[in-house]
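Note that one protein chain is taken out, while the other chains of the complex remain in position.
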Amino acid sequence: MGVVVQTIERAYAEVIRQLGAAGVATVHEAQGRTGCLASYMRPIFSGARIAGSAVTISAPPGDNWMLHVAIEQLQPGDILVLAPTSPCDNGYFGDLLATSAQARGAMGLVIDAGTRDVRDLTEMGFPVWSKAISAQGTVKETLGSVNVPVVCAGQAIEAGDVIVADDDGVCVVRRAEAEAVLERAQAREAAEEAKRARLAAGELGLDMYGMRGRLAEKGLKYV
Amino acid sequence: MGVVVQTIERAYAEVIRQLGAAGVATVHEAQGRTGCLASYMRPIFSGARIAGSAVTISAPPGDNWMLHVAIEQLQPGDILVLAPTSPCDNGYFGDLLATSAQARGAMGLVIDAGTRDVRDLTEMGFPVWSKAISAQGTVKETLGSVNVPVVCAGQAIEAGDVIVADDDGVCVVRRAEAEAVLERAQAREAAEEAKRARLAAGELGLDMYGMRGRLAEKGLKYV
Amino acid sequence: MGVVVQTIERAYAEVIRQLGAAGVATVHEAQGRTGCLASYMRPIFSGARIAGSAVTISAPPGDNWMLHVAIEQLQPGDILVLAPTSPCDNGYFGDLLATSAQARGAMGLVIDAGTRDVRDLTEMGFPVWSKAISAQGTVKETLGSVNVPVVCAGQAIEAGDVIVADDDGVCVVRRAEAEAVLERAQAREAAEEAKRARLAAGELGLDMYGMRGRLAEKGLKYV
Amino acid sequence: MGVVVQTIERAYAEVIRQLGAAGVATVHEAQGRTGCLASYMRPIFSGARIAGSAVTISAPPGDNWMLHVAIEQLQPGDILVLAPTSPCDNGYFGDLLATSAQARGAMGLVIDAGTRDVRDLTEMGFPVWSKAISAQGTVKETLGSVNVPVVCAGQAIEAGDVIVADDDGVCVVRRAEAEAVLERAQAREAAEEAKRARLAAGELGLDMYGMRGRLAEKGLKYV
Amino acid sequence: MGVVVQTIERAYAEVIRQLGAAGVATVHEAQGRTGCLASYMRPIFSGARIAGSAVTISAPPGDNWMLHVAIEQLQPGDILVLAPTSPCDNGYFGDLLATSAQARGAMGLVIDAGTRDVRDLTEMGFPVWSKAISAQGTVKETLGSVNVPVVCAGQAIEAGDVIVADDDGVCVVRRAEAEAVLERAQAREAAEEAKRARLAAGELGLDMYGMRGRLAEKGLKYV
Partner (left out) sequence: MGVVVQTIERAYAEVIRQLGAAGVATVHEAQGRTGCLASYMRPIFSGARIAGSAVTISAPPGDNWMLHVAIEQLQPGDILVLAPTSPCDNGYFGDLLATSAQARGAMGLVIDAGTRDVRDLTEMGFPVWSKAISAQGTVKETLGSVNVPVVCAGQAIEAGDVIVADDDGVCVVRRAEAEAVLERAQAREAAEEAKRARLAAGELGLDMYGMRGRLAEKGLKYV
């Protein structure tokens, strides 16, 4: 505890941008159905769709001091990722911190705890994915760390990993795998386009994917 | 496990349509305050108000294979109802399956698990009531069954039962009772209209319902 | 049980109004980070921002009889606050009760249980903060009490206390402290205005709040 | 609501007894991995292992009146099964009801709500599987039904179905399937005995079940 | 925050002792089915049955400093009651604090958070009712208060109120009502003795309580 790592590596901005465009569901499938944060992580408003490099924060329950420390470490395009050291639903983050983070170029916040001032954040267009919305304030008494590995909502995240977040939730992509995952995500998207058209025309997935044989083999009985 | 019932009986389309118009709260009251699925079943977008015949799916946790099987069994106006065999919040359903279900005439999905691609589903106007929103994908390895009796979010549901769903949640009406329930629902709606006007004019429920005597009898004390 | 207190003291209307304008997060900070109801208390629609005097209701699980009794005790500007005597997510409240409460001048409802008819309530502009949305109806068989002290979603609330509610949740202010809290809330708001501008200009909280010295003292290490 | 079915069919006493001896895990496997109630249903003391015919109770939240009605319907060897009509953790059942139920020959209680007087029940040797332990008492104001189909902790249960309960939880067996399930359960138990000995001697499941080929086929890589 | 009330009034020791002997379920019934803390408050070991005067603690999440302050305020026979200012499951309390509290005469701890060293506490015979068992330690950085009113697990508790705790959970009795509640509890116990004997002899509650008439009136149908 009490460490701030000042230099982190990030993925290429264009790779990050395109991962964001692919979206959480596609990216998570493209890396073998891994990387999804817990489903209780919900956006405070609909329609946001972002990707960025994680600036990670490990913070004590009910203490948001390290958010101030982390904001100094932000580079444009980053996403703050806060994991409390034990379960907490306090409102660590509000409009003043959002103003500061936005001024430093942050794209949003992912926090396994609470946020507040959600009306202001919505008006500012600063998206947050959180476990709770809570006005309950926090203190600034105990150190945490910045840019160390954390576990946030069930996923291990390192500083510089790519965070993708949209209405479906949040997904993390290892920095070193970002390009490979993007490639697979785009291949997947291309393949889906054709499938969508066939399904829209009434073709059954049973036929399109050729599932009937394997279902029969497993013993499926039609009665 | 591993059974697909291909022929199910449905209630009359017009009865179903009018149950949908009556809405969940009224229909549930009309059948003696029964039939509501658990309150954690929430719509992915506001304003949808549907009714249809249940095509039921019993599926293993983390396995959405049976959704493909069920879609073949859909008739226009049906609603897919998926109950996992043990608690699961995976995203069983997304935009491709919705495209397929919609092409076959499905009105929506009720799932005691997760759904994903919620932005796409919203744009398509395909409503889903679910326990969770989750991008976490599923496999296609283990059989389940289609159109067998299931327990979904606390209610026993059989294929062909009428599902009513709106912003208040989801309610099931036994197929054979659909007409009788509708009749009582419409009587209730008619009665409420007059009450609403009196209450809006400032009359108290205490007086309108004649509650004062019974409250006094029970011992209510005004101090 | 079974008591209705008919005379309660209220804070000054203008004080209440201004507490509402300050909002939940500011008011809760202004009274030493106290008074927030549990974060599971969520509004049924976004954008409502109200304050009013609590008319409290202690009701059995699954029994909404006392809501009718409480509505008679309402004065314009009041907020109904219902706490069940044990955990319950039933829909105690719907459009008829809302019509009646609104006719008597109620600003809204805070209920540590469920509400229903949320589409109607939204159209009526009658805001509710609740633990659940549920169509499940209730009976009228067992007495509770009105305007007695209750514990609602983790906070002790007395009749006449000021309730402030917005998109961040719900906060209670003791009636006797309302003016003092308002004064501190307004001082806080004024101070925040200047801070917001500096943060927006890119100044760091670390510098603006002079945190660097204390962080170093506590042992924070930059690596 | 408000119906008591007085005549129910039960499975053969000896079949029930042997299902109890097989235990929950074995019985549930023997019927295709179905029938388990939710895992939050826990025994109030360890070591109880019972089976009996379900006398079902549908009761309102916070109202235990129907337990008195149900006790009259008990035959020796029965198990009370109570499902509230909406989620509730009240203590519906205590030492007086247990004394009465035990005097009528009941083997135990399965309740998707709370129980109390757990020290007394433990001393009496009257086992209860419940969602909660709670001293919170209930009223006797609203009717429910006895020996109607219920959904209890996620499983549909009919009066006369066989309930098996032990330290692993609770399982239901359809009355008409009791004998067939028992046969498969006993076959399974016999098969397990031999496997246990081989595993205890250090043989691997990978070899004993011949899994290596299928794992390799699926692509498992040893590195 | 930051206040220690040093002088509190307590109920008579003998009254407290006898309330403890009556137990949680009886005491809670004797005061009109009020006072039970939430059912998630469970004892760390079975069989403890205590009553004492509350020494209350309001503490921040993850900060157990005030426990040290509170221990100085203990008198023999007191029970520590800790309520965090927001939800927290940290282990605030362990064997050193228990050693200290026991040396000052404390009977036990009721904590709406976590405790640890449960094996040691069990060996010491120091009972704790808690929301969680957790080894996660806490800091000593932020003030709370001692002997102020708190809300603990859903109940408002003031310093000097009587806490009764056993295997059924925890109940609070207002200090000023302790004698009256005890009287009713003892009357209730006396009445139950006779009932228990009649029920054990096979008499039905339906007959003993004379319920049949009222059930018929409500419309209960036997089929």
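Letters A, B, C, D and E mark the chains in the order given here, with residues in each chain numbered from 1 onward.
Just so we're on the same page, contacts are C-beta pairs under 8 Å (C-beta built on N, C-alpha and C of every residue); 3 or more make two chains touch, one makes a residue touch a chain.
The structure presented is a predicted model; accordingly, all values stated were derived computationally and were not measured.
S.K.: Looking at the whole complex, which visible chains does the left-out chain touch?
M.R.: If we consider the entire complex, the absent chain touches A, B, D, E.
S.K.: In the complete assembly, which of E:Ala21, E:Val69, E:Ala180 or E:Met211 touches the absent chain?
M.R.: E:Val69
S.K.: Which of these, B:Glu9, B:Glu123, B:Glu141 or B:Glu183, touches the one chain of the complex that we don't see?
M.R.: Reading the full complex, the residue touching the unseen chain is B:Glu141.
S.K.: Thinking of the whole complex, not just what is shown, which of E:Ala135, E:Ala176 or E:Ala201 touches the missing chain?
M.R.: E:Ala135
S.K.: Among A:Thr85, A:Ser100, A:Thr115 or A:Gln136, which one touches the chain that has been omitted from the display?
M.R.: For the chain that is not drawn, the touching residue is A:Thr85.
S.K.: List the chain A residues touching the unshown chain?
M.R.: Missing-chain contacts on chain A: residues 1, 32-34, 36, 38, 85-87, 149, 151, 154-156.
S.K.: State which residues belonging to chain B touch the missing partner chain.
M.R.: 60-63, 85-90, 134, 136, 139, 141-142
S.K.: On chain D, where is the contact patch with the chain that was removed from view?
M.R.: The list for chain D reads 24-25, 28-29, 33, 36, 39, 42, 46-47, 49, 166-169, 171, 192, 195-196, 199-206, 209, 211, 215, 218-223.
The rule is short, and it goes like this: only the chains that are shown with their structure count from here on.
S.K.: When the contacting C-beta pairs are counted for B-D and for D-E, which pair yields the higher total?
M.R.: Between the chain pairs B-D and D-E, D-E carries more contacts.
S.K.: Taking the mean of the CA coordinates per chain, how far is chain A from chain E in Å?
M.R.: It comes to 42 Å between the two C-alpha centres.
S.K.: Among the residues of chain E, pick out those that touch two or more other chains and give their numbers.
M.R.: 33, 36, 85-87
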